[in-house]
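Okay, here's the structure, questions in a sec.
For this depiction, one protein chain was excluded, whereas all remaining protein chains were kept in their positions.
This part shows subunit A:
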Amino acid sequence: MAKSDDCVHILQGLLVFGNVVIGMCGIALTAECIYVVASSHGLYPLLKATENGDIYAAAWIGIFVGLALFALSILGIIGVIKASRTLLLVYIILMLITFAFEMASCITAATQQDSLTPEFFLKQMLDRYQKSDPANNSENEVTKTWDELMRQNHCCGVKGPSDWQDYTSAFRSTHSDADYPWPRTCCVLDAKGLPVNLDGCKLGVSGYYNSNGCYDAISGPVNAHAWGVAWFGFAILCWTFCVLLGTMFYWSGIEY
């Protein structure tokens, strides 16, 4: 009996500890996902424009999953201490549902990271930048986002200004190559928003135009967010797996 009591107490202790960790990680997951949703508004039009806003869906799911994990961990602690079969059964089933949702969120975030290649952004930029289509508002959003991106990060195009030379584009069909080898936003601009030296910019003299591409400025934050949501969620799920197995074992051993 004493040995059994010790085993019980150790198992209870471990399960309570496991649930405490799950609760804290749930809060952390909620906080991280709120940060991802709040800080990526600048780039959201680029991703939304091609129905690729899944990273934000994954983050929204993460917020609710985090809160659910916190609430369920409290339920789990109570259930383990009281050794109540009903409470623990409810806990196990709700935890499995939460597990499934978080699994979906992680896989979505991980898949997202793969699909945001330079070619994806390049095609979108060439198709939509300065596409004069008054009926479609999303094109203006994309143009405004790109202009803001190029101004703030002092970059041009996705891989460089030569993107505008190497490929046809909506921009090229309305702006002649001799006057606009690349958009004016690629030039170094003064305080009024006009090019400092237009001829230097058109020639491509370094110092008067932005020579590096914007891909790093876009992919850096988005990939970091996707990585955070995907891998932190994965770690929580592995821990939850262990705790759930332990809880099931504990449940099966409780006297009815």
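By our rule, a contact is a pair of C-beta atoms (placed from the backbone, for glycine too) under 8 Å apart; a residue touches a chain by one contact, two chains touch by 3 or more; residues count from 1.
Heads up, the rule we're going with is that contacts and distances are computed from a predicted model.
There's a gap in the complex where one chain should be. From "UPK3L protein", "Cell division control protein", "DNA primase" or "Very-long-chain enoyl-CoA reductase", what does UniProt name that chain?
Of the names offered in "UPK3L protein", "Cell division control protein", "DNA primase" or "Very-long-chain enoyl-CoA reductase", the one UniProt assigns to the missing chain is "UPK3L protein".
Provide the residue numbers of subunit A that touch the chain removed from this figure.
On the side of subunit A, residues 4, 7-8, 11, 83, 92-93, 96, 99-100, 103, 106-107, 110-111, 113-115, 117, 119-120, 122-123, 126-127, 160-162, 165-169, 172, 176-179, 181, 199, 202-206, 209, 211, 230-231, 234, 237-238, 241, 244-245, 248, 250-256 touch the unshown chain.
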